[in-house]
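Dropping the structure in here first, questions after.
Of the protein chains in this complex, one is absent; all others appear in place.
Going in written order, the chains are labelled A, B and C, and every chain counts its residues from 1.
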Amino acid sequence: MILGVSAEQEELRASVRRFLADRAPIPVVRELMDTTDGFDPAVWRQAGDQLGLQGIAIPEEYGGSGFSFAEQAIVLEELGAALYGGPYLASAVLAAGALLASGDEAARKAYLPGIASGETIATVAFTEEDGSWEPDAVRLAAAELDAGDGWRLDGRKSFVLDGHTANLVLVVARTGAHLALFAVDAGAPGLTRTPLPTLDQTRKLARLDFESVPAVLIGTPEDGAAVLSRVLDVAAIAQGAEQLGGAQRALDMAVEYAKVRYQFGRPIGSFQAIKHRCADLLLEVESLRSAVQYAAAAVAEDSAEVPVVASLVKAYASDVYFHVAGENIQIHGGIGFTWEHDAHLYFKRAKASELFLGDASYHRERLATRIGI
Amino acid sequence: MILGVSAEQEELRASVRRFLADRAPIPVVRELMDTTDGFDPAVWRQAGDQLGLQGIAIPEEYGGSGFSFAEQAIVLEELGAALYGGPYLASAVLAAGALLASGDEAARKAYLPGIASGETIATVAFTEEDGSWEPDAVRLAAAELDAGDGWRLDGRKSFVLDGHTANLVLVVARTGAHLALFAVDAGAPGLTRTPLPTLDQTRKLARLDFESVPAVLIGTPEDGAAVLSRVLDVAAIAQGAEQLGGAQRALDMAVEYAKVRYQFGRPIGSFQAIKHRCADLLLEVESLRSAVQYAAAAVAEDSAEVPVVASLVKAYASDVYFHVAGENIQIHGGIGFTWEHDAHLYFKRAKASELFLGDASYHRERLATRIGI
Amino acid sequence: MELDLGPEIAQFRADIRAWITTHAPDGLAELADWNTLITTGGYGYGRRTAATQHEAYRQWEAELLAARLICPQWPEQFGGQGMDAVRVAVFNEELDSAGVPRVNRGMGESLVGPSVIVHGTDEQRAAFLPRIVSGEDVYCQGFSEPGTGSDLAGLQTKGVVDGDEIVITGQKLWTSGAARANKMFVLCRTDPDAEKHAGISFVLIDFTDPAVSYQPVRQMSGAAEFCEDFLDGVRAPLFNVIGGLNNGWRVAMTTLGYERGGSASTLHLGYEREFWELAQTARKRGVSADPLVRQQLAWAYSQVQLMRFSGLRTLAGLAEGRQPGPEASISKLFWSEYHKRLGEIAIGIEGTDGLIRPDGDGYPTTYWQNVFLSSRAGTIYSGTSEIQRNIIAERALKLPREPRPTANGASR
Partner (left out) sequence: MELDLGPEIAQFRADIRAWITTHAPDGLAELADWNTLITTGGYGYGRRTAATQHEAYRQWEAELLAARLICPQWPEQFGGQGMDAVRVAVFNEELDSAGVPRVNRGMGESLVGPSVIVHGTDEQRAAFLPRIVSGEDVYCQGFSEPGTGSDLAGLQTKGVVDGDEIVITGQKLWTSGAARANKMFVLCRTDPDAEKHAGISFVLIDFTDPAVSYQPVRQMSGAAEFCEDFLDGVRAPLFNVIGGLNNGWRVAMTTLGYERGGSASTLHLGYEREFWELAQTARKRGVSADPLVRQQLAWAYSQVQLMRFSGLRTLAGLAEGRQPGPEASISKLFWSEYHKRLGEIAIGIEGTDGLIRPDGDGYPTTYWQNVFLSSRAGTIYSGTSEIQRNIIAERALKLPREPRPTANGASR
């Protein structure tokens, strides 16, 4: 396992950070969060054309640049720090990951190059109205037509990340006792997509209604659960990387303010009530950074530890980011709870990241199971 | 409901405190905690003869002084503050409460006057080896001999408060599908009493083995569960009062030390790390005081709220006392974790009080059930 | 269990209950859920405000006014009836159980009145107090500024004496109820050379003056309950300076002793209703059997009951003539930290659904999303939790204060 941070990785981080500071700084994030789509297609294209971010962890044979998940985690960290609102997690992690995890070479060849270039925006639709993250809860039905006529999907998906802006939706559906993965074109007849107003306006979700929607089976009619399980684990770690980025940024904000805000003739950061809290937060953020680095390396090496570290990281990242984001508001005092100040954007993202893919106690319970308790 | 503290009650508190400071100060507590019995019979007798503490909540018709549980809670608070090691909770609360809760007038007349004077030391034996506080877990069997020949008990009780020093043991035993309460003389044939070494050396526990031990039925063969339920609720509140006393004393110690201990040229209590912690502890202790006063009034008035407030108080008191006792050690620094310093005596009592009668999460679960969730 | 406060109070309770029954207009109780918790940020605020425009409310206000039950804790000569805290509490309890509102005069009643009563001249009392009781004057507060937070005494708004007038220039922040106010009570610095706490004056100004402007400050919850205010050379007669020039800090710190604690026994009511709503939400979402959720709900219920118990104890103490000590700071710390945590529990119970807001323009939220977001302000406004802990530690526990920074110390 390689855990160190190479010079190349540092350069990647710096260039992503520069790109986001330049093309998607917080004022732009604020503008876009009030839109339905939530991102600027031009910036999305640039991210693909200039930096190759969407394809960073996609093998070269599928049009990507073939770096590992360790590099993608760095990208995700920076996106999380910047509260970038584009469909990166949906397309470059969830959908690309599902295609890679599927055994379907034809589907990989068909879809991955578009995802890698950023031309295709893809997402995975698995959660339904009950909001459960368990594969068992999937009810949306897939029915096979007469031989060769393909499949039709009926039912509803909800909480679909960027579901209304994706042009390719990978749907987890029930084929009798099993689950399978299907590709659905965004313009397919019978598909209705409804954007949902989100608590965290920088992260867009949609409801998708399927009424006899034509769909292409990916892999076999039985292997959806295994693919989904892998995808959710990787997504948990990817989101952990985003959470790390957000937590680090929120901590930086708090510490910076504590140095310059004077009350009672002293910088507030000289009061132990603030100072010791910041120390605790640093401990947490540093520990999270170690965990995310380890987890990313585990994904990159396809280690058997992935399921365990995925739940560990998701639970810990959720606790840490929310803790930091909440304290950041408190340390800022009055301005910290205004709309104008950025603290609430991180606070909302922190909670939304926790609720998405299952919260901290959900993942602790999974972790207990996965380590055999 | 009367919640105020009367001048009479203040006087009671002062006299109990004086008595304990005089006859059972901490050096004496330390001496006695190394003994098997854990208390000085002479002081116990004085508490009865001079102050009437054992009979304070026992009606006058049974030899008590007929005050209410509100007064007894004050006594308990002071006993808890002083870490008094005598069998007060066992005899004057558990056993007296069980007799009062039973419908058995003959038993009351037979046993209560002795308990009230302090001459009889009684206890209630209900927990068994599995350490469960649920009535359902009682296995010790009671069998009725031929008519008029009474009952025999077989089995084992454990974690019996002052079980080896009591001369009257009230035993909860199974009479087929039901539970019943029995009186057993400490000298009864077939009864083996084994003192157990305790984490909290100021609170003594014993294991009692019953081999065909003759016993006198109290009440009916069916009403043991109801009596036990009432007794456990009142005991939870009584212990809450003790915990309040201990928590207040531990907080006083911490605050006092924070004022006189200088580090870096300042009293440590001027550092917010210490100061804010003390403020949080005061909030908790004051809140606990309000809860204990309310709960004691509820018992005194035999309110229907007793089961709810009993679990509420036990859970909260357990959290608060342990929190205060732990912080008291931390605030004292190095000397705080020595045997010579008294902080650990409160710390151990705090944990023992939490574990006895069911811990905080056990009681929160009960509370949820009792309020209909 | 109802608190036994002695026969006199029992009689008072019976009387006030009878009076409410007789005088409360039909339909008033149904107009709004008057005693629900309205969290800062104003969820449900609009509905209640609308109800106060209703005829039944106006009639009720008139009845209360006639019976001296508005500002009832004020002395008789100033329009009240000198009601003590215990009776105020009983009054509040009875209003709550009848489901009708207490008509209060906001900060005019709780802050301006007491300051004028204690520090004003007879002429000032006559000029300002009746208009508060009648509702003619509605005050908003001009204390905080962008540069002051916890350190109120660091305020920079200037007050310059010009003949028999004072001219006030500066910026104020966190003003609630600005849109409803026609007056503001302002702290301004009238002696820039004096020590920080000296040199401050307490002035009543006309908030409709053209030299006053204000604009809403939007909060993270989407609501805009607070304003920032610009005072651009507002003039007020020197008559409007309460307690004399440069004595404003003392005036601002005034609250009437006998007023404190009157809400102790009713504080928990809103939280209690809210708790049962949350329990219902948990049931509806099918998580009320989840042991972790049950622990959280039991904890929340306990906290609410602890507020009730503490309120009753405070009240019992008041009835026995004890003055309240640090209860106000403990109570503020308790409910604000509780509510913050409750918001987290609630959003956790909403689970994945908590990700989605209701449809609508702006940033509408569900009740629990609003609690989750707006409760973050509770541990900041009206004295942060950190300030409350300082107060509790220094006043109740007598722990030593922080050392003052030295001129060449680390604070540079």
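Methods note: a contact is a pair of C-beta atoms (placed from the backbone, for glycine too) under 8 Å apart; a residue touches a chain by one contact, two chains touch by 3 or more.
Source: prediction; values computed, not measured.
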item: Omitted chain's touching partners, listed by label; value: A, B, C
item: Touch criterion as defined above, residue of A:Q72, A:S270, A:Q330 or A:S353 at the omitted chain; value: A:S270
item: Residue touching the undisplayed chain, where the options are A:L51, A:A122, A:A166 or A:A291; value: A:A291
item: Touch list for chain A against the chain that is not drawn; value: 1-5, 255, 258-259, 266-267, 269-270, 272, 274-276, 278-280, 282-283, 286-287, 289-291, 293-294, 297-298, 301, 303, 305, 309, 312, 315-316, 361, 364-365, 367-368, 371, 373
item: Residues belonging to chain B that touch the chain removed from view; value: 127, 131-133, 159, 196-201, 205, 261-267, 270-271, 273-274, 326, 329-330, 333-334, 336-340, 343-344, 347-348, 351-352, 355-356, 359, 361
item: Touching residues (missing chain, whole complex) on chain C; value: 290-292, 295, 400-406, 409-411
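We adopt the following convention: only the chains that are shown with their structure count from here on.
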item: Whole-Å gap between the CA centroids of chain B and chain C; value: 42
item: Chain A and chain B: spacing of chain centres that average the CA atoms, whole Å; value: 53
item: Chain A, residues touching no fewer than two other chains; value: 271, 273
item: Sites on chain C at which at least two other chains make contact; value: 386, 389, 402
